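Take a look at the structure below.
One chain of protein is taken out of this complex; the other chains stay put.
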Amino acid sequence: MDIMIKILYAVISVIVATVYGLTLGGVVQKIYARVHGRFGPPVWQPFIDIIKTHGKRVSISHGIMFYLGPVFRFAGGLGTYLFIPVIYGSVVFANFSMAGDLLLVMYFIFFGQLGMALGAGEGGHPYSPLGIARGLSQMSTFELPFSLAVIAVAIQYDSLNITTIVAAQQGSILNWTLFTNPFAVIAAMISLLGMNMHSPFSLVLAPQEIPIGPPVEMNSSFLAILQTNRGLFTAAKLVLFMNLFFGGATNLLIMIVKTFFIYLVSVIVGAAFPRFRPEQSFRFFLKWPTIIGIISIIFIVYF
Amino acid sequence: MVNPIYIIILSLAAGFLLSIFDKSGRKLSLIVFYSVLTFNVFVIADWFYRFTVLGVSTLTINTAGFSAPLSINLQLGIQEAFVLLFANLTGLLAAIYLIKKFKESNISSLVLYLILIMGVNGLVMTRDLFNMFVFLEILSISTFALTILTKNKKSLSAGFKYMIAGGVASTFFLLGVVFVYYFTGNLNLDFINPSDFTNYGLIAIFLLSIAVFIELKPFPANGWALDVYESVNSGITSVIAVVNSAAIIFVFYKIMPLLPQNLLNIFGIAGVVTFFFSNLMGLKQTNAKRLLGYSSIGQMGLLVASIIYTIHSPNKLIYLIVGGFFTNHLIAKAGLFWITGIVKKEKIKDWGILKENKFLLILFGLLLFALSGIPPFPGFWAKWEFIKLLVHGKMFFVVGGILLGSLFEIVFLFRWFTIAVKGEVPSENPKISFEFSKYFSTTIFVGITLTISVVIMKYFYDFNWFQFLPLIAVVVLYFLDFIPSKIKGFLSLIAVGIYGYFLYPFESNLQLFFGIIFIVGSAINIIATLNRKNINKGFYGFLLMMIFSFGNLLIAKSYLEFFLAWEFMTISSFVLILRGKKAQKASLLYIIFSTAGAYLMMIGFSLAPNLTSNSALIIAISNINLPILVTVLLAIGFMIKSGSLGVHIWLPEAHAEAESDVSPFISAILLKAGVFGLFMVGISYINHVPAFDMFYWIGWIGVLTAIVGAFLASFQEDAKRLLAYSSMSQVGYIVASIAILSHLGWLSALYLSFNHMMFKSALFIAIAGVYYRTHTRTMYEMGGLIKKMPLSFISVLIGIIAVSGVPPLSGFGAKWLIYSSFIERGWYLQAGVLFFASAVSFLYLYRLIHTIFLGQLKYEHQNVKEAPIWFLIPQVIFMVGIMAISMYPNLIIQPLNSIVGNYFNSSIIVDGYNITSSLGNWNGNMIMFVTMGIFVVPLIILVLLNGRTQTVKQFNIVYAAERPESPQTTHIAYNMFAHYRKALGGWGKPRIWNFWHETNEWAHSLSGLFRQIYTGNGQTYILHIILYIVVIYFIMGV
Amino acid sequence: MIKKILIIFAMLGLFIVFLPLITNFEFSQNLSELASKYVRGSVDELNSQNVVTSVIVTYRGLDTLGEVTVLFLATAGIGFLLKKKNKKSKKRVASEILQTASSFLVALIVLLGVYIFTHGHLTPGGGFQGGVIIATAFLLLLLSDVNMKFNHTILQVVESFSGAFYVVIGIIGLVLTVGFLNSKIIPLGEYGTLFSAGTIPIIYSLIGLKVGSELTNILDTMRGE
Partner (left out) sequence: MIVALILGFALLLIGIYGMLSQKNLIKIVIGFSIADTGTHIIIVSIGYLRNRTAPILNSAVDISKAVQQVVDPIPSALVLTAIVIGLAVTALMLSFVVELYKKRQSLSIDDYQELKW
C-alpha cells in the first residue's frame, strides 16, 4: 500500500513539474521574442505544440530503436526528476530520492540522452548523428566543470545525498553554496549553459547548420513525447541546481522563483551571444569553467 | 668403460688413414668417419652416466708412463664429460647434417672434421697449458680449413680474416704459456700456484687469458667471427658456434683459477658488455646467419659472465646457471644454424617461406623460444637464478645490461619468428627441399632440449605436475590436432571444467573471485570459439595453455611458480595473438612489452624477501615486507600487462589484430592478470606501508589511463581497436581504484573487474559475430545492421549501457563505488578526471553502436544474417549475468564486501538492496524497478496513442528535401568526432606512441652506428684485437 | 689517418704491455724442478742422450702427436683448398747446373735426413728436422724438373701409415697399461747407441717419414698453382 501512495505522489510531482517546465519554456520564448523586439508566442504555446504534433495524422517509424528512442528520452527525464527530492521536507515531492544519491541523478541524465541518441540514430538521417556527435562531445566537456563543482559540493557537505546537501544549506541565505563556495557555483552555472543548450552552446539543435539535429526524423507522437520531456527535464535540471547550490526549496513557490531565476541566467546569456562553433565550445568548457572548478575544490579543501 | 684417450687415438688413427680408405670408395670412409664420431659420443655418454648417476670420481689419465707434471695428463670429470657430451653430440649431428656435403667433397674435409672433433676432446680434457695450445691449434687449423667447405669468395675472405685473428690470438696464448712457465717452472694447471705470479708475473696470466678471451669473441674485437658466421656453410658454422665455443669456454673455465680477481671482474663486465652490444647490433641485422652470429657472440659473453659471477656459488646452482646457459645456447644455436641451412634464405624478410613447412616451423619456433629463455627451456631457469644471484650481489648494472640485452635479443628473434609465421612468401619461390639428414639432426636437438627442460624441472625444482599443466595441454593437443576443431573445442571446455574442479578449493575468496573471472570467464568465451571450422591447428593447445596458466597464477606458492605461470601465460597469449591475419607487428609489440615487464618482475621477485608461509603467494605475501623498489618493479610489470598509460601501446594492436574470438580472452581476462598482480602488490603494501606512497602515483596513472584510453577509443575507425582502447580505459579505472587502498576502492576494483569481464567479453564476441558476417572491422563500412543482427544489437546495447555506467545496469554500481571511494579517499581531482573520462566514454560507445547497427544499411550487407549460434550463446550468458547483478547487486556486492573485509574494515552498510557508504547510497534493485516503471508507462501510453504508426523503409528520410543518394554518403560515421579532435589541438598528438617509436628508432640507429666498427676489413679486425688487449691491460692496471 | 693513429697507439700499448717482461727479466740460475727431473729422467729412465728429444717424444709425447697432427691438418687443408689443376703452364726450364747437381745431391740429402731423424735421441736432430731435410731433396727435384710428377699414392701411403703406426705405438703402451705413448715398451738398449731410448728412434723415424712426405705433398700442391 505504501508503494501505491508513493507512486501516486510521484505522479503528482511529475505532473506539476511538467506543467511548470513547459510553462517556463513558454515564458522563455516570450522573453526571447521581446529581446528580439517581436511580440512572441503565448506562454502556453508549448502545450499547444504538444497537442498539435500529437494530433498529426502521419506517423512513421524507422524501426524499433527509433520507436523506443523517445520513450528512453522521456524515461530519462522522468527518472532524473524522480530521483531528486524536489521540495525539502515535502513527502509528496520527495519522489524516489531514497533509491540513490547525487551520482544516480547525474548518471540518469545520460539515460535519456543515450536512448534518444540511439533512436535518432536509427532514423538514418545524416543530421541525427551529426547532432549527436556534437551533443555527446559537448556533454563530455561541460560535464567536467560540472562534476568538479559537484565534487566540491560533496566535499563541503561530506555527502552525496541531495537531501543532506539541501538540509545543510537551510537556516540562512548565507548557508547556500552560492555563498559558501561561489567558485563551484560559477563552474556549475556555466555548465548549465551547456546543458540547457541555449546559444552560444546550441550546437545540437543548431537551426542554421543541422536543422533540429537529432530529432529531425521524429514526428507526431514521438515528437510530442520529446516536447513533453523537454519541459520535465528542464524542470528536473533546474531543481537539481537549486538543491545543490541555491539552498533548495521548502515549498513550491520558492522552488518556482528560484528555478526561474536560475533559468533566466541561461536565457539572458543565450539572448546575448551568438553560437559557438563546436570546437570553440569544447575548448571553452575545458578551459575556464574547468579551472574555476578546480579552484572550487582547492578552495573548499584548503580554506 | 672405455678410456677416453681412445677418443683421441681412434680419431687420429682414422684421420691418418682415411685418405687410404678412401681409395676403396667413399662409402668405407664415411662408415669409418661416422662410427668414430658415434664412438666418441658413446664413450663420453657412458662416462657422463657414471659421473652423474653412479657418482664415479674424476678420472685422471697420465700419458707416457709418467704422472703429471712430468708428462701431460688428461682429466675427465663431470664438467668435462658434460661439455664433451654436448660437443661430441653436436659434432656427430652436424656431421650427419652435412652428410650430403661429405659424400661429394674431397676426403680432406672428413679428415679435417674428424680431427677438429678430436681437438675439442683433447682441448677439454688436457691439463697442460702447452698441450692446450697444441690442441687449440689443431682445432683452429681444422676450422680454418673447413670454413671453405662451401667455397666462395665470401667464405674465403671470412676464413682468411678468421685465420689472422686466430693467429694473433694464439701468438699471445703461446707467449702467455711460456711466461707462465718462466714464472712458475710448470706448465700443468694442477701444479701452478697462482700465488707464484709476482707483480709483473701477472702479465703472463694476462696474456694467456686475454688470448683465450679473444677467442671467445668479445665486443668489439669480434668482427672476424661475424663474417665467419655469415658466410660459412651452416653445418660448419654450427660447429664453430657451438663445438669450438664450448671447448674454448671450457679452456677459459680451466684457467680461471689462475686469474686474479680484478681481471675476472673485468672479464665479467666485458662479457656483459659483449652480450649487450651484440644484441643491440643484432637489431639492425637483416641477414639470418649474421643475426645468429650476433646472438651467438652475445650468448658467449653471457656465458662467460655467468661462469665468472657464479664461481663462488653452490655446485647445484652453477650447474643450473652455467649449464643452463650452456646447453641452451649450444642446442638452440646449432639447431637454428641448421635451419638456416635448410631454409636457404639469406634475408630474414624472405623467411615467410617457412610457414609452408609446418614441421620445420615448429622446430624453428621451439629453438627460438629456447634461445629467448622462455620456460620451460633451460635458459629460463638459468636466467632466473642468475638474475637472482646478481641481484643479491647488488650488481645492478650487470643485471641491467643483461636484461636490456636480452630484450634486444627478444626483439630481433621474435621479429624473425613473426616473419616466419606471418611474413610474405617470397615471390621467386624455390620450395624448401627436404633432406632427411638435416631434419634428423635438427629434430634430435629439439628433442634433447625438451628433455633437458624436463630434467631441470624434475631434478632441480620440485614442481608438481599442476605447474606444468599448461605445457602438458599444448603437447596433448598437439597430438590430438588432427581432430576437427569443434570436437577439440568441446574437449577443451571439458578440460577447463576439470581443471577448475581441481583448482577449486581455494585458500581465500580473493582467489576464488579471480578464479571465476579466469576460469569461468574463459570457459564461457570458449563457446564462441566453437564456431571455428576445419581443424585449426595449434589453436586449442595454446588456448588451454593460457587458461591453465591463468589458474596457476592463482595458486602459485612461490615467486618462481608465479613467474613461471606468468611466462606461460605471456607466451601462449603471444602465439594466440600471432594467429591473427595481420598480427605480425601487433604480436611483436606485445611480446616485447610483456618481456620487458617480465624482466622487471624478475628483478623484483629476486629482491623480494623470502616467503615465510606455505600458502598461495597472494596470501603469503601479506606477511612480506616488500622493499619499495620491489613494489615499484612489480607494479610496473603488472601495469604493463594491464596496459597502463605509457606502456599501453601494445594493447590496441594486440586486441585488434588477434583473431576475433581470441580478443575477448585478451581483453576480458588477460588484462585481469595484471590486475590480479597489482592486488598482490597491494596486499603486501597495505600491511607494510613504506614512506614513499607509490600507489598515489599509480592512482594518477590509472586515472590518466582511463581518460586517455577513452579519448583514443573515440577516435578509432576500427571496432576492435575501439574496444581495445575502451578496455584500456576501463582497466585504468580498475588500477586507479586499487591504488586507493581502501575498502571502497578495492570493492570497486573487484566489482568493475567482474563487470568488465562480462560486458567486454559480450562486446568483443558480438563484434566477432559482426566481423564474421561482414568481414570488416572498419565501422564506417557498416551501418544499419540492427535489422539484420538484432540479437547482436541487443547484446551490444546492454554492453555499452553497462560500460557507460548509465543506471539501471550494473555499470552504474561501478561508477557509484568508484566516485564514492575517490571522494572518500580525498582524491578529488582524480575523481573529476574520472568523471570526464566517463563522459568521454559515451562518445566511443555511441560511435560503436551507431556506426555498426544504426543508420543506413549498406548494399553489400543486404543479405547479412544474424551471428552464428556459437557467438550468441556466450553473449546471452553474459547478458543474463549483467542483468542479474544489475537487478540484485547484492549477489556480488555481499561476497566482495567480505573478500575486501579481509584487508580493510568495511565502510559500507548493506541493508537489503540498499548499499550505504559514508557519502551516499545506492539501491540497485529499486532503481531497476523505478526505471522499468518509468520506461514502461510512457511506452504503453505511446503504443496506445500511436496506433497509426507505419514503419517505412530505411531510406525513406527527409534529407534537405531530396532523397539521399546512397547509404555510403548518408551514413555519418567516418571520423565522427573530428571537431573534438580539432578542439583538443596539441593534446591530441600521439605522444606516447611517438615516444616509443623514437625509442625504437634510436635503438636501431645506435645499432647501426655501433656495428659500423665492423668494417669488413681484416686488418681493422686485428687492430681491434690489439687495441682490445691494450685497453684491457690498462684497465687491469698491473 | 685515424687508423694510423690507432695503429701507433696500439703498438705503443703493446710495447708498454711487454716492457715489464723485458726490464724485469732475470735469467734463472738453476734449472726448474721440472727441468731437472727431465734431465735426470732422460738418462735414468729413458736411456736417451738428447734430453730435448726425451721431452718431445716421451714426456710431452702428446704434444708431439698433436704437432704431427697439425702438420697433417695443414697438408689436408691445403690439399682441400688448392685443388689441382692440370693446366700446363709455361715454366722456365731449370738451368743445367741445377739439373746436374740435383740428380746426385738428392740421394745424399735424403740420406742426411734419414740420419738426422734416426739419431734424434743422440744428437741435436729429430723427426721434424729430418723430415724437412728430406722434403728439401724433393724441393730440389721440383726445381730442377718443372714437369716432375710425384706418385701421390706412395706419398699418401707413407704419410698415413707412418702416422697410424705412431698412434699404434702409443696404443701398445696403453694396452700394456703403462700409459699412452710410453717409450719403454721395448728394451731401452745401451745408453748412447742407436738402438737405445726405447721407441724414441722408431717414433722419430715415423715422424721423419711423415713430415717428409707431408711437406713434399704441400710443396707439390703449391707448385700446382
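We call the chains A, B and C, going by the order they appear; numbering starts again at 1 in every chain.
Here, contacts are C-beta pairs under 8 Å (C-beta built on N, C-alpha and C of every residue); 3 or more make two chains touch, one makes a residue touch a chain.
Source: prediction; values computed, not measured.
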Shown chains touched by the missing chain?
B, C
Decide which residue listed in B:Ser35, B:Thr58, B:Thr171 or B:Asn262 touches the omitted chain of the complex.
B:Thr171
By the contact definition given up top, give the residues of chain B that touch the hidden chain.
130, 133-134, 137, 140-141, 144-145, 148, 151, 153-154, 156-161, 163-164, 167-168, 170-171, 174-175, 177-179, 181-182, 187, 223, 226-227, 230-231, 284-285, 1011-1012, 1014-1019, 1022-1023, 1026
Per the touch rule stated above, chain C touches the missing chain via residues 7, 10-11, 14-15, 18, 21-22, 25, 27-32, 34-36, 38-40, 42-43, 49-52, 54-56, 60, 63-64, 66-67, 70-71, 73-74, 77-78, 81-82, 122-124, 126, 128, 192, 218, 221-222, 225
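Heads up, the rule we're going with is that only the chains that are shown with their structure count from here on.
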With chains as vertices joined when they touch, what's the shape: line, ring, star, complete or other?
line
Quick one: report the Å distance separating chain A from chain C, using the average Cα coordinate of each chain.
106
I'd like the Å distance between the centres of chain A and chain B, where a centre is the mean of that chain's Cα atoms.
53
What residues on chain A touch chain B, complex-wise?
7, 54, 57, 59-65, 67-68, 70-72, 74-75, 78-79, 82-83, 96, 98-104, 107-108, 110-111, 113-114, 117-118, 121-126, 128-130, 132-134, 136-137, 139-141, 143-144, 147-148, 151-152, 154-155, 158-161, 216-217, 220-222, 225, 277-280, 282-283, 286, 293-294, 297, 301
Which stretch or stretches of chain B touch chain A in the complex?
784, 786-787, 790, 797, 801, 804-807, 812, 815-816, 819-820, 823, 828-829, 831-832, 835-836, 839-840, 842-843, 845-847, 849-850, 854-856, 914, 918-923, 926-927, 930-931, 933-935, 938-939, 942, 945-946, 948-952, 954-959, 964, 970-973, 976-977, 979-980, 982-985
Given the complex, residues on chain B that touch chain C span 3, 5-6, 9, 12-13, 15-17, 19-20, 23, 61-66, 69-72, 105-106, 108-109, 111-112, 115, 118, 122, 126, 128, 130-131, 134-135, 137-138, 141-142, 144-145, 148, 151, 179, 181, 185-187, 200, 203-204, 206-207, 1020, 1023, 1026-1027, 1029-1031, 1033-1034, 1038
